[in-house]
Every structure is written in C-alpha cells, then in structure tokens.
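Input: one structure, supplied below.
All protein chains but one are shown at their positions in the complex.
So that you can tell them apart, the chains are marked A, B and C in the order they are listed, and the count of residues begins at 1 in each.
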Amino acid sequence: MTPTTADRAPMAGMKVYNLKLGMWVFLLSEVMFFTGLIGAYIILRFAHPEAFAEPGVVLNVPLTAFNTFVLICSSVTMVKAFAAIEQGDQQGLQKWLLATILLGAFFVGVQIVEYTILTGEGFVPMAESYHAIARGAAEGSAVIGGPLYGATFYTMTGFHGAHVSIGVLCLCFTWWRARKGAYTAGSLGGVEIMGLYWHFVDLVWILLFTIVYLI
Amino acid sequence: MATGEGHKAPPYMMVFGVLAVLTVLEVLFAFTGLPKIWLALGLIAMAVWKAVLVALYYMHLRFEPTRLWVMALAPVPLAIILVAVVIKEIFTTGSGF
Amino acid sequence: MNWGDWSWMMPEGFSTFTAEVDSLYYLILWITGVTFFATEALLIYFIVRYRHKEGRKATYDHGSTKMEVVWTAIPLLILIGLGVLSKGAWDRMKIDVPAGAMEIIVTAKQFEWNATYPGPDGALGTADDFDVLNQIHAPVDQPVWIHLRAEDVLHSLFLPEMRVKQDAVPGRDIPVWFEAMATGDYTIGCAELCGIGHTTMNGTLTIHSAADFQAWASAQAEQRPQPQP
Partner (left out) sequence: MSTTEQEMGKALDAGGHHDHHEIPWIRQYIFATDHKMIAKQFMFVSLFFLVVGGALAGMMRWQLGFPSQPMPGGMILPDAMMAPTPNGAIMLPEFYNSLVTMHGTIMIFFAIMPLLVGLFGNLLIPLQIGAEDMAFPRLNMVSFWLAVPAGILMLASFGVEGGAAGAGWTSYAPLSTSGEWTGVYLGQQLWLASLTILGFSSLVGSVNYISTVINMRAPGMTWFRMPLATWSLFVTAVLILLAIPILAGALIMLLFDQTIGTGFFRPEVGGEPLLWQHLFWFFGHPEVYILILPAMGITSEVLANRARKPIFGYHSMVLAIVGIGFLGWIVWGHHMFQSGMNPLLGTSFMISTMAIAVPSAIKVFNWLATLWKADIHLDVPMLHALAFVSMFIIGGLSGIFMANTPVDIYIHDTYFIVAHIHYVLFGGSLFAIFAGITFWFPKMFGRMMNEPLGKVHFVLTLIFYNLVFFPMHNLGLRGMMRRIYDFTQYEFLAPLQPMNQFITVFAFLLIATQVLFVINFFWSIFKGEKASENPWDSNTLEWTVPSPPPHGNFAEMPMVYRGPYEYSSPESDTDFLPQTTPPGGGSSGVPEPTPTPEGVEA
C-alpha cells in the first residue's frame, strides 16, 4: 500500500494538489482524442459535402436537444454535489450524486433509443449497407448523405456515449464511497476530479451537438 | 487540500440558465435558413460560449491559478493546426486539373 | 563486391529535371559532407586531446552565449536558404506542367501499371483510346503529362532515371510530368508497399524518337480496343 503523495508539494508546482493536476493533464489528452475524431469529421465533410445532410433531415434534433438539456442538468447536479461537500453536507453530496447518476444514465438511454430509430431508417455506420432516408419519409425513398455520414456520426457520438457511461460507473463508485462517508470538506479530491471529468464530457457534448446536429 | 475554499460559491444556477437559453437559441438559429457560413459561425460562437462557461464555472477554471488554465489551453492551437492544414490540403486538391 | 556501389554520385539521369535535382543534391552533399568531417574530426580531436590523465582538471565553464548565437544562426541561415533555393525546382516538378505536353493516363493496380493513350483522335477518354500494360512509351524532348490514378491501394510511380516519384492515390488524379532528353529503355518501379506482389510491380519506360513514337502509337491503335497482354 503506497502512501499517496497527494498531500505534499515541495515546489510551488501547479499550485493544485496532485489528483486534480493529474485529472487536468488526462483531460488534455482527451481533448486531443476528440480533436482526432471531430477533426476527421470536419475534414471529411469539407472534402465530401455531398456525403452529409442538412440539420434535421436525418437526425432527430428535438430529441437530442432535449438530451443535451438533460446532460446540462446533470452538470448542475454535479456541481451541487461538490458545493454540498464543500460545506461538509454529506446528505446533500449523496443526494446530488445520485441525481447526477440518474440523469447520466437517462442520457445514455435516450442515445440508445435514438440509435435504434436511426438504424431502423437505414442510417448505419457500415458503408455497404448505408441507405439513410429522410425522417418520416416512406420506405425506399431517396437515400440521403453517404457512408461517411453514418461512420463519423456513430464514431463521435458513440465514443462520447462511452465516456458518459464510464462516467456513470465512476459516479456510482463515488456515490458508494460517499455513503461510507469517505469525503469531508477537508478531503473532497475524489468528488472534485469526478466533477472535472463529468463537466468535460458535458463540454464535449455541447460542441458535438452543435457540430454534428446543427451545422 | 480543499481548493474550493477561498471563493464564495460560484453562480451555478445562473450559468445553468444561460446554458439552457443558449441551447434553445442554437436550435432556433440553426433553422433560420441563413447562409451556411453565417449559420456555422453563429452556432460555433454560441457553442464555444457555452463550453467556456462550463470550463470557467463548473470546472472552476476561473478560480484556479493562472498557470493551470494556461496549461489547459495547450492543445487548442494543435487542434486548430491539424484541422486547418488538412482542410486546406484536401479542399484545395481537386481531382487533377 | 562492386566498389562503384559505394559511390555518392547520383546515377545518370535522362530528364530535364536531372540537372536541377542533382545540383541541389550535390550542394547538400557538400554542405553536409564538410559539416560531417569537421564535427567528427573535432569530436575525435577533443576525445584524444582532453582524455583523462592524472591531475587533469576540466575548466569550469558554463558556456558562451555569443558562440551559441553564432552556431544557431549559421545553420538556420543555411537551412532556410536551402529551403528557399529548392522552391523553384519543386514547383516546376510538381505543380507547373508545361503547355503542349502529351497527356496520358497511368492507372496503377495490384500489381501492374496500365498506361492509356489517346487514339488517333488525340483525345483521352474517347472510344479509340488504347492501353499498354507495364510499359510507358513517350517521345523524346517532349513533355509528358501523366494523369496518375490508382484503382485499389496506394502505389508509387518511380522513374529513377527521370527523377520522378509520385504516389498514386485511389480517388485522386495526380498530375506527373517529365521530359526525357535521350531515347532508350528505362525503369518503372513501385516505391510504395502495395501488397504481396509489390516487388513484381515493375515495367519499362521506352523513350522513342518523335517519328518512332508516332509509328509505335499508330501500330498500337491498330489492335485496340483489347489491351495488350
């Protein structure tokens, strides 16, 4: 059992404790990861505009806008949890964490529903079987966009969804520890870095929603 | 090691309000049928605004030491370089002449 | 072994690019060669001259900004200079195809080069085009503009004697041009790993005199449309 060195920083360093610094450093690499995926989407869309569709034609914007709202709410409940433990309020912490978990899980649920509907309309990542039609259009009506559309859409939103799901699991762990009273106003590192990750995922979605659904 | 201390609780609910409103505005704006370029610019502007709000208040960057948010900005230029250069490359390369 | 293989000379070239490319190469060879011998000699001299002996003590010296500025500035100037110097040649070889070039299409696929020539009507993409396999024929002293295409994977058209190399990318039509200065048979190679048969993907570039080329072309046009085996 190696003692964590999170509680001493001889030189000024980053002026934040190790856990938080580590999470921030990790988030930098996450930024680059989504840069790769979103960048690829932007590049491909510039290169092959014909392979993509106008907003709302294939994708269900109202549903996703609602889902975006859900994720934003989950960010609020997360900061509420943090604010609670800052005041040493254990009950508040658990309550708000639980709320965040539920909202996060709900987001993933809605995304799964969305995927099922879209694949039903022939909007799939597989190039060979891509035959997306406009929302509500009759079977066999004109195919919209091209294989790149499906591939990029599912890769980007899928990896974001994976991040949310992982976040939900970590939240459950945090909640479980919170119930055992692992966090106090004096030691809330776990809650804070959990929050950092969660808000980052929210931040990525804000950009994804605009770039993928609205432009 | 608590870092929250030293600043009073940030205006979380107000930020939430702004985020919600901006989301609605985005969706409405997206279907105004303006020229694509203006749509894109407007939407990206709003999205970045929201992202910055989340980073500043929910991720507390606003209350962190300067050096931390300087570090947090490090990857942004790289992202821009990659996308800009490759777009220029692929965009300006037609099929032959 | 054949000691000629140790040569640092460029092999003989037969296209109008040769002079430019080779002179740039020799310029760099001189610069790097001199730098190489100077630095390595200095290194060895220091090692011998200052190797440990009883009672030797190194001088306590943290460096001199002046010297560092010098040996930062000099390489920077030389290198940037080289860069600027090469722009012209690069643009000529890769961007500005001269007017009056003979246009052909070369399509690469696993594992063959397929050259398409305009038929008697002199226009590509018409019914009377004819193909030849793993050969490119061209007239001497006339620019040849190759529309380089690929059907399956990346290949790379390598004409060593013409100082030409260009990857063929499926979905792109990439302009390649050269102007041969001497008749004869030259090499066509594939320089980009393209699968199991990569090594066999070679052919012959034949440069004819203008008259011979006409003769060859019309002879080929006779037996179109079916490509040669």
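Criterion: a contact is a pair of C-beta atoms (placed from the backbone, for glycine too) under 8 Å apart; a residue touches a chain by one contact, two chains touch by 3 or more.
Everything quoted here is computed from the prediction, not taken from an experiment.
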Indicate each shown chain that the hidden chain touches within the full complex. A, B, C
Missing-chain contact, candidates C:V164, C:A180 or C:I207, resolves to C:V164
Residue, one of A:V61, A:V76, A:I101 or A:L148, that touches the chain absent here: A:L148
So that we can see where the missing chain sits, which residues of chain A does it touch? 1-6, 8-18, 21-22, 25-26, 28-30, 32-33, 35-37, 40, 43-44, 47-48, 51, 125-128, 146-148, 150-152, 155, 159
So that we can see where the missing chain sits, which residues of chain C does it touch? 1-2, 5-11, 17, 20-21, 24-25, 28-29, 31-32, 35-36, 39-40, 42-43, 46-47, 50-52, 56-65, 67-68, 71-72, 75-76, 79-80, 82-84, 86-87, 89-91, 93-95, 110, 152-154, 156, 158, 160, 163-172, 174, 187, 189-200, 202
Per the touch rule stated above, chain B touches the missing chain via residues 1, 3, 74-75, 78, 81-82, 85-86, 88-90, 92-93
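In this section, only the chains that are shown with their structure count from here on.
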Relative to chain B, largest Cα-centroid distance belongs to chain C
Taking each chain's centre as the mean position of its Cα atoms, how many Å separate chain A from chain C? 48
Whole-Å distance, chain A centre to chain B centre, using C-alpha means? 15
State, to the nearest whole Å, the distance from the C-alpha centre of chain B to the C-alpha centre of chain C. 45
Any chance you could list the residues of chain C touching two or more other chains? none
Can you list the chain A residues in contact with two or more other chains? none
Show me the residue ranges of chain A that touch chain B in the complex, using the header's touch definition. 6-7, 14-17, 20-21, 24-25, 27-28, 31-32, 35, 39, 42-43, 46-47, 55-56, 61-62, 65, 68-69, 72-73, 75-76, 78-80, 82-83, 86, 185-189, 192, 195-196, 199-200, 202-203, 206-207, 209-211, 214-215
Inside the complex, what are the residues of chain B that reach chain A? 1-5, 9-10, 12-13, 16, 19-20, 23-24, 26-27, 30-31, 39-40, 43-44, 46-48, 50-51, 54-55, 57-59, 64-65, 67-68, 71-72, 74-76, 78-79, 82-83, 86-87, 90-91
